[in-house]
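Of the protein chains in this complex, all but one are displayed in their positions.
A and B label the chains in the order they appear, each numbered from 1.
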Amino acid sequence: MSEQYRIIGKRIGGLDEKDKVLGNVIFAEDYTLPGMLHARVFRSTRASALIKRLDLTRAKALDGVVCVLSAEDVPNNESVKNVVGQTTEVGLLEATNQVLARDRVRFYGEAIALVAAENLDIAEEALELIEIEYEDLPAIFDPLEARKPGAPKIHGDNNIISAWKIRKGDIEKGFAQADVIVEKSYRTPRQEHAHIEPESGVSWIDDMGVVNIRYAAQVIEHYRDVAAVLGLPDSRVRVIGTIIGGGFGGKEDITVEIFLGLLAWKSGRPVKLTYTREEMGFARHKRPPYYLHYKTGATKDGKLTAMEAKLVSDAGAYVYLSPWILIYSTVHATGPYFIPNVKVDANSVLTNNIMTSAFRGFGGMEVAFAYESQMDELARKLTMDPLEFRKKNFLKKGDETANFQTITSEALLPEAASKALAALGGKGKGSKHKKVGRGFACSWQSYGRMTYLHDTSNAWVNLEMDGSSVVRSGIPDLGGGQRESLRAIVAEILGLKLDEVHVISTDSQVTPPAGTVTATRALYMSGNAARLAAENVRKIILDQASAMVGVAPEKLKLKSKQVYLAENQAGPENQAKKLSLVEVIKSCAAQGKIPQSLATFKAPFTEPITTDLIRDPVFADFTFGAQAAEVEVDTETGEVKLLKYSTAYDIGQAINLNRVEGQMEGGAAQGIGFGLMEDYIEEEGIPLTWNLHEYLVPTSKDLPDIETVVLESRSGKGPFGAKGIGEPAITAAAPAVINAIRDAIGVRIYHVPATAERIFRALKGKREK
Amino acid sequence: MKNFKYFRPKNLDELLAIKNELKEEARLLAGGSNLLVYIKEGSLKSGTLVDIGSLAALKGIREKDGYLEIGAAETIIDIMASPVVSEKLPFLRESLRVFANPLIRNISTVAGNIAEGSPIADTAPLLLVLNSEVVAASITGRRNIPIDDFFISLGKTEIKANEVIITIRIPIPETGRGKFVKLGLRKGTSCSVVSVAVWLIANGRGVEDIRIALGGVAPLPLRAVKTEALFRGKILNEHNIGELALEVTNEITPITDVRGGAAYRSEVSAALLSKAVRECLGMEE
Partner (left out) sequence: MELYEVDLMVNNRAVSARIKAETTLLDFLRENNFIEVKRGCSKGDCGACTVIIDGRPVPSCMTLALQCPGKKIYTVKSLGSWDKLHPLQQAFVDHEAVQCGFCTPGMLMTAKAFLSDQPHPSREEIREAISGNLCRCTGYQKIVDAIESVGKGGEYE
């Protein structure tokens, strides 16, 4: 694969790995500034209450405390969340987000006041001197209950904050045509990102009066949110992103940046704020828990006829991205299958739990657990091989999805599933109390933001006088190789070595806006922008060389800092036609034709969704793949041991093969965690598993070797035909494991994570039957 | 405001003197794993941190008078690496392999593990089935506390405010085999949901003597003496092991918490006990 490229698709080596292994990389918490204050946040210890009294007097009086802020000190404390495409059926969105809780708290951990002091000890002591009195309000924690008319209201008069539906074909007729029907309910957990690096940043006011915030940001565009809160022009707030110690969506929503901006603005001093691990639990959004009810029908020869899904997600106490996540769930609800008759109804509901928002997989993986469990059970009912059954129904290029979007890229699902299964190798033997089973799951996941958001990304590329290149792109680097991809793309196009290209990124006032590192869009969007800019620069060079040697530019080739005649490069008669890149650049410079380009890549644009019915394309494209697992289940205790694991995706075209595998392995690990152990448990809104010894993520002992199979259809919308892999890598993991458990013990787990206790209970239920 | 002092006693007398003077306010720190968490979380705000980590008097792993004596400041990793332990009580070494993780094993001690009276201390069931003794010292002298008397109630042990654990004494068993099984919520580090230790002295499949201890199923780590009595004298097979093990559910009073439900803890205790007994008999696959 990738023979025609020098760099693209190879195991090209990381751009920052050497500094990372040397301990040289500076992360957000490593920054200090002269005269810096240290900040802490005072948070609610009630899930639903009125604030009857808030007294900051004693805290302010403490020696060494410089700044204590509450809601009344915030220039624009409230913002009304208006989600694009919000339906009218549930009314206009009435949820108001507040920077600091003014009169009422709606979840445990909500920010109420900010303290900045000369050192952290003083800041912590000041927190203890803040006096508060609450009056408890009725609270609601179950999203199913919260939908009911009499439920306590979190905001406004309706707890349902979004509703989406899909209608395709005739659902009644579809089920009437079915010979077998599987109808089941499923639940998924509130997952915590558990990136190892805490949210952290520093802020300062510079000599031009600009509020600078340097923090671990997946979305540097939050400078606008900070400006809005402070009542400043956008141009007066600058976000400088840092190298990020893990994001996964956890550093996508607002974390420390507004607090940092406020405290620097109010105190006039540099400020540092780092969340404690406790705050990472209490204060930051989680993956929304879902209730899913699925009914799927097929004919006896294995053709799907109908699918009906009802989805309810817990938005928590404030509206962040849960309505968008719900759109993803709704559109992805069918799985990567062609189903003639589809009905999906989805709600996102406010509760007094912690707010929910972005997490890798973003609505796609919750439904994948349900639709792939359904597919597995249907195959069983039909006594059909689960892969053969799926093959009869896989979406193919040219097929239409349930929301009438045509698949325009390859969908290598049969290949991915077969290869994932084959990669497991020979099957292990069980024993009396330890049963071995295998399962797999297929999935699809969009890459790129929803097309009605009219996403764009910019990149600037140049050639220096010596022929080296600088790339500027706003894209943050989360460790997925975001900068590295841009370097590889530009080096490939300009015929340079990797270390001749330098990437400057993630500064809202220096780098061209590239958009977020979310939605599996970084390579697709910023990679395309860098490609366009590099192609423009190459064109400038080749045009100039063409004029210099009198050969048409199409016949010229740029490689190793030389411009060659494309054919017979080595021939002696052409040696005279070879120019050094530096010569061409000098010639350009002499004529004022600077080899630089600022390029914009635009995703396909569609009209905003204007009703709750989704019946138009929502995404640019999808990534397809499969994961397979072999498990051993201890039938006496319910414990699961993963024996083997494989993951296979068509990623279109690898940029750096190591990085593709890294995404697939890491995604699988997080998805396995979601399937087997991860659960951010709240009881009456009080978090119980906030630290990393109660909230369990997979350790090296919980995972087997993960085999990766990389397929390259070159049919994607990204540079060189690449598709995105960041999120798709996580989606099929949980159902693969759950299907394997089903195979091992004959019992299905409908509520992930499949803890030993849940499996034990399911086994007991089966024995008692 | 946090207000801590630090003190490193040069010898046992200094340690006992400061413990006598400050009582609970003298916070002993060998590895420090729990204590430092309390300080970070703010639940502990003051006291004197008494560093016993390098106190020679609390070091040493030796065989003496038929006992394995482990100094209170010996880390889990040093116990596992000890040739004496490997030779005289490999059961202990094997069982400690599931203690926390390699990093924590490098700093934690057995004494620290049991000192808080936690029902899920992983070493407690081991010490219980081995009929161990905890040697406590104060300025007035030493006393040997049988492990059966050591745990008093949730979070409370027999150690008085002026006392210090100095040694763990484990009689070296002449016969028998042991097995420790721990059920956690993941394979790497995790708190026990339930743990079961068994020491079995068998003649073929006939039970001459058995000691059973459990963690995570009562306010204290406990010995399941009634179940032991039922097992004694029986000829075991796969079937009756499971039946006899069920008795253990009558001896425990598990609670429901975030790691597991009471009913599960109860039922899985019997399953883990069966497993441990089978393993002692070499029956486990």
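The definition used in the following text is that a residue touches a chain if its C-beta (ideal position, glycine included) is under 8 Å from a C-beta of that chain, and two chains touch if they have at least 3 such contacts.
Source: prediction; values computed, not measured.
Within the full complex, the chain left out of the display is in contact with A, B. Which of B:A57, B:V85, B:A100 or B:I210 touches the hidden chain is settled by the complete complex: it is B:A100. Here the missing chain is touched by one residue of A:K173, A:K396, A:K602 or A:H693, and it is A:H693.
Checked against the full complex, the one of A:G109, A:P143, A:P198 or A:P687 touching the unshown chain is A:P198.
Where chain A meets the omitted chain, the residues involved are 11, 13-14, 16-18, 20-27, 29-30, 193-198, 243-248, 274, 276-277, 478-481, 656, 658-659, 661-662, 665-670, 691-693, 697-701, 703, 705-706. Within the entire complex, the positions of chain B that touch the omitted partner chain are 1-6, 8, 29, 31-33, 36-37, 39-41, 48-49, 51, 53-54, 77, 100-104, 106-107, 187-189.
As a convention for this text, only the chains that are shown with their structure count from here on.
With centres defined as mean CA coordinates, chain B is found 43 Å away from chain A. Chain B contributes residues 1-2, 41-42, 101, 183, 185-191, 193, 258-261, 264, 267-268, 271-272, 274-275, 285 to its touches with chain A in the complex. Within the complex formed with chain B, the chain A residues making contact are 121, 124-125, 278, 431-434, 636-639, 641, 676-677, 681, 683, 688-689, 693-694, 696, 698-702, 755-757, 760-761, 764.
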